[in-house]
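Complex shown without one protein chain; remaining protein chains in place.
For clarity, chains are labelled A and B in written order, and residue numbers in each chain start from 1.
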Amino acid sequence: MNRPLFETDAATRLRIIDCDIHPSPKSPAALFPFMEKHWVEHLQTYGTHMRQALIGQLAYPRMTANGMRMDSKPEVGPPGSDLKMLREQHLDPLGIEVGNLIALSRGGMEERNPDLAAAMASACNDWQIAEWLEPEPRLRGGIVVAQDNPESAVAEIEKHAGDKRFVQVIMSTRPNETLGTRKYWPIYRAAAEAGLPVGLHPVGYSNGKPSSGSGWPSFYFQEHYTFVPGAESLVTSLVIEGVLEAFPTLKIAIIEGGFSWAPALGWRMDRHFDTFHKEVPHLKRKPSEYMKDHFWWATQPMEEPKKPRDIIDVIEWIGWDRLMYSSDYPHWDYDDAYRIFRFPVEDEQRDAVLSGNASKLYGFQ
Amino acid sequence: MTRHVVAEVSGFPDKGIRRVEVAGREICLVRLGDEFFALMDVCPHGGAKLSGGRLGAVVESDGPGHYRMCRKDEMLKCPWHGWEYDVRTGQSWSDPKSTRTRAYATEAVAGEELVKGPYVADTIPVEVEGNYVVVDFPDRSAGRTREAAEA
Partner (left out) sequence: MPTRTPLRIDADFHLPQASIDDLLPYLDEFWRGQVVDRELPSMPFRLTSYPPNSPLTKNPDFEGLDVSAALDKFGTDVAIASMLHGAVALHNPDMRAVLMSAVNDYVAKEWLDREPRLRGSIYVSGEDIAASVAEIERLAGDKRFVQVLLLAMQEIHHGNRQYWPIYEACEKHGLTLAVHAGGLYRLPPSVSGWPSYQFEDYVMQSMVFENILTALVGEGVFHKFPDLNVVLLESGFAWLPTIIWRNDKTWRGVRPEVPWLDRKPSEIMAGRVFLSLQPSDPPGPEELKQIIKHIGGTDMLLYSTDYPHRQFSGSDPLPAGLPEEALPDILSGNALKAYPRLAAEPALREAAAILEETT
């Protein structure tokens, strides 16, 4: 256990930047003021249209309070919908200096109707400004885009790029096609031109494809793990399809996808690069070099090996300058910043992970 | 040791969980029928306040697809990561070492039959005196560490 860090928290306030906070609308109607009337009517009549059997719920019910911290439900609305509670429960006690919002629900990322998807993304971004960024200066937004309508996504990025409160572009990790495919390149071009990193965070809603390359898992125990191979496949796709060769300034944050697998994936791609490089002549460098240059990694859910120091080997590979603290508030697998280091760290390493690296990536200095 | 009155029995609902402050420390009080239990109100794993959790049973199984509830309400589930703590011992019950197919009657489950997890939430002796729930709690003198207080 990280006794020293945990016990000295009150005395020695650390600078903390949280890379993963999930805001939620009080109700679906909370987004209506940010939409044209016909889209409100559309949603009231037809609802959303996703690539899954169930409307408005996940097909793998979580084990804890619908996937939320049991203690995070405000009097009105779902967890994550009450700014006062976010402050009292998370921002204030941990002394969060900056918190990045990842607005997962109602952002239209997995919506099939392309125009509705664009309207939902746009509403979600305007809602972030009005309900969260305006009243709480510690929060930063992520521009949610309807990636399967790339034209609208580019327009949405351009619309908010000048607003310094938006610090990254958020795409769905369950898109229609894998994220390295050229369909999405205009989005990467727009993000790179705006100097905004792309943040990738797992989503629970299906894109009509099983959450594993081997089919549909049965239990949430398995579904929870699919976030790892899901993120691995996105990194593989972005690297091998040449996105990072095409957009050399693009930066990508892998949020809640894990990081402990990064070395093994880098090795695997390098190992087989020799065999396959003629198939992908657009790659000018070893795959792992793109990983090391273009990717940042969020900590939550922090791995807890039997021998906690094993994590140090992993971080040495990805770099102490690439790992960023994230809490995942208000989700059930929330991490407290003062509890993530179950192994010894130098002060500079700890500070880099808790704030320095995010500060550099998102330009908070 | 000092005796602290922490709650009134009459106002404490069955299966209730409350956070109370005793001598500058926060404890989690649980009522099950006529019994009261107290744990330090912090999850030794991730730091959550256990009083925000829920009571549940120990779920056992004879094999895939089979579910058996034992010791109803005697496990306090941490509000964050769902780790289960035995309200009687404070022990985490997520690491039993061997396959067990035998069913336990509620009374038969004793602490020693449960394999201790690596984390043990601090438990504090509780007594009911008349209409009050009383906790025997060590005095907290200035500068004492948490470990010393536990000892």
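The criterion applied here is as follows: contacts are C-beta pairs under 8 Å (C-beta built on N, C-alpha and C of every residue); 3 or more make two chains touch, one makes a residue touch a chain.
Note that this is a predicted model, so its numbers are computed, not measured.
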With the missing chain put back, one of A:P28, A:G95, A:P114 or A:P229 would touch it. Which one? A:P229
Tell me which of A:A153, A:A194 or A:M269 is the one touching the absent chain. A:M269
Residue, one of A:Q52, A:N66, A:N176 or A:Q349, that touches the chain absent here: A:N176
Mind pulling the chain B residues that touch the left-out chain? 56, 59-68, 81-84, 92, 94-100
Tell me where the left-out chain touches chain A, residue by residue. 63-64, 173-181, 207, 209-222, 224-226, 228-230, 232-234, 236-237, 240-241, 258, 260-261, 263-265, 267-273, 275-276, 278-280, 301, 303-306, 310, 313, 332-333
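In this section, only the chains that are shown with their structure count from here on.
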Expressed in whole Å, how far the mean CA point of chain A lies from that of chain B is 35
In their complex, what parts of chain A are in touch with chain B? 1, 6-7, 63-65, 69-71, 332-336, 338-339
Can you list the chain B residues touching chain A in their complex? 44-49, 52-54, 77, 79-82, 146
